[in-house]
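Here the complex is missing a single protein chain, while all its other protein chains stay put.
Presenting chain A:
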């Protein structure tokens, strides 16, 4: 499997050791009751990097990030942040990291300013309340109560509380979940600004486009494991083509109305006893993958997916091949390969299935 290649990058960075890394995770395991939430992961994040943990709900992203934040004790393995460990340097670490957690609700009856003044008071050093309000672009809302803020503004306030201690390491746990597209883009701009300012950021998300846009490197997690690691580009390249072609063929008229032997020449071996699914899916996958530029074929719920590297030359040939097989298209579309396709290829499931 070409995922091996991704682990290759992991090995080289492991050889570099953890000394220079902002975050270094080795052999991390955590179980809740009999559920293995995190099942042996190794990761490191370099200073100045924006690193994404991508995966479906329940993949272990939040558990991993909360262990890094010192909120959840680990079962096995080591976690080092800025060369420090939670077991021995908790106090120091809390001063030097910043975080935005999932689902934090600040008191409705406090103003933006008051919340930030409170959080600022917890840190020995940091930026001023005014600066944090400016960074989160909440100037107009500084005297508004939290209860009157929109979802996006609340999330930016959470971001401001994470920044007010001027952290060396910033954790964002699903920062845009539940936000409308505009608020999401606003938050992305904010994170990009922080990236440009050279901050080390670790974020979790189950939005592929978010990871693709914001993250220098991404670890895709599933069932407590890291199943792929690399830059979004590298990972997308493992799909085998830059583009994905999706199509569906006319589901043949159901056998109740048309007996199979009266149907068009779908496949020579189609008999009345053949299951109807076989009849309906009668696409010759081998003929398709033989087309130059088509890397692979898979079928999901009646939709065929091909990963394709030379879209402009491959598509006419795909049409021709389907024509030859006597199939009629009911759907046809193409899109650039995304991290979603990487996840689908690795797990056979869609990211948002669960």
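To be clear about the criterion, a residue touches a chain if its C-beta (ideal position, glycine included) is under 8 Å from a C-beta of that chain, and two chains touch if they have at least 3 such contacts; residues count from 1.
The criterion applied here is as follows: contacts and distances are computed from a predicted model.
**Q** Looking at UniProt, which of "YeeE/YedE family protein", "Fe-S cluster assembly protein SufD", "ABC transmembrane type-2 domain-containing protein" or "Cation:proton antiporter" names the chain we cannot see?
**A** "ABC transmembrane type-2 domain-containing protein"
**Q** One chain isn't shown here. Among A:128, A:313 or A:336, which residue touches it?
**A** If we include the chain that is not displayed, A:128 is the one touching it.
**Q** Can you tell me which of A:26, A:117 or A:317 touches the chain that was removed from the display?
**A** Answering carefully, the residue with contact to the hidden chain is A:117.
**Q** Where the complex has a chain not shown, which of A:34, A:103 or A:301 is the residue touching it?
**A** The single option touching the absent chain is A:103.
**Q** In the full complex, which residues of chain A touch the absent chain?
**A** Counting only chain A, the missing chain is touched by 69-71, 91, 94-95, 99, 101-107, 109-110, 114, 117-124, 128-129, 161, 165.
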